[in-house]
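Up next, chain A:
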Amino acid sequence: MSAILNVEGITKRFGGLQALTKVTFDLPEGQILGLIGPNGAGKTTLFNVINGIYSPEEGRVHFRGKDITGHKPYHLSRMGLARTHQIVRPLNGLTVRENVTAGACFGRENQKLGRAVQIADEVLEFIGLAERAEQLASSLNVAQKKRLEMARALASRPYLLLLDEVLAGLNSSEIDGMIAIVRKIRDQGVTIIMIEHVMKAVMNISDRIIVLDYGQQIAEGTPQQVAADTRVIEAYLGDPKLAERLMKEE
Partner candidate 1 sequence: TPAATPTPTAVVTEAPTEAPVATEAPTQPPPPVEKTAVIGFTASLTGKLNVESTRQNDGLKLWMDQVNAAGGIPLADGSVVKFESKFYDDESNKDRVQELYTKLATEDKADFLISPYSSGLADAAAVIAEQYGKVMITTGAASDATYKKGYALVYQSYTPASHYLTGALDQLASLDPNIKKIAIVYENEKFSVSVVEALKAYAEGKGYEIVLYEGYDTGTTDFGPLLNKIAEAQPESIMGGGHFQDGSTFAKQLFDKQVAVKYLALLVAPPEPSFAELGDAALGVIGPSQWEPLAAFTPDFGPTGVELVDAYTAAFGEDPSYHSAGGYVAGLILQKAIETAGSLDTAAIKAALDGMDMMTFYGRIKFDTSAEAHGLQIGHDMVYIQWQKDAAGALVKQVVWPTAGATAPALFPLR
Partner candidate 2 sequence: MKNWLNPGLWFTLLLIALLGIWPILGQNAAAREVIFTVLLSVVFASSLNILLGYTGYVSFGHIVFYGLGGYIGMFLIERYNVSLWIATLAGGAAAALLAFLLGKAILRLRGAYFALATIGINEAMRAFVNNFAPFGGPTGIELKFQVYKAYGGAAQALWLTYYTIFALAILVVLVSFFIKQSKFGLSLMAIREDEDTAEVMGVVTPNAKTWAYVLSAILPGMVGVLFFFKNGNVEPGDAFRLHFSIENLVMVMLGGQGTVLGPVLGAVGYQRLRGFLLTNPVFKNIQLSVAGALLLLIVLFIPAGAVGWLRNRLPRLRKVLP
């Protein structure tokens, strides 16, 4: 298995704030990589660097063997890199189908409009939004908007999919549904990086996990290794005893 993405020594600053410090990892094709860490650790910033929204102060990003550091987001989309947004950003004035069609039109395959509509309908069926296709995106609820983000990204037929907290705000059955979808996408051969705070999901689904804290990689490994890492527990997961106490206390 070859690496689809190589991140080497990425450093990103905002004024005096060091949001990322020398982040380095390789991502083999076909895997799901979990990206976790406390709030403000730099996870979303890392996505923004990978897909060209920010250029890093140091370091390089290679995607499918090509150096893509500083490339514009739209070039990367054409090259097969898609993402969802932590705070959903549907194209509110367009219908659900139009949203997804746009994804297909301008994504990797750069489809003609007619074909793009077909793809959009397939993807909507797959993601479970088919009956809402004619609705305006603005009228969807939170869970549906998350699905729409996914659908739009998928319609671009990416090689690599960056998912930023697609499970946040979903109830547990919705979460289960979404996890199933993510698995299916992976099974179709798409590589995935997933930022998530819902532990039962990340631990379940990731092949590997990277933990960021204050912009630094503090741990890396299989879900089991990471979950057992004391630094991770201290900085991120919290003492299991605290949870127990909370539940018990009257």
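We adopt the following convention: a contact is a pair of C-beta atoms (placed from the backbone, for glycine too) under 8 Å apart; a residue touches a chain by one contact, two chains touch by 3 or more; residues count from 1.
For anyone wondering why these and not others, all candidates are chains of the complex that A comes from, given by their letters.
Predicted model, so just to flag it, every value in this text is computed and none were measured.
Novice: Consider chain A on its own, then decide which of 1 or 2 touches it in this complex.
Specialist: Answer for chain A: candidate 2.
Novice: Under the definition above, what is the set of chain A residues touching candidate 2 in their complex?
Specialist: 51, 53, 72-74, 77-78, 82-83, 85, 89, 91-94, 98, 101-103, 105-108, 110, 112-113, 116, 152, 156
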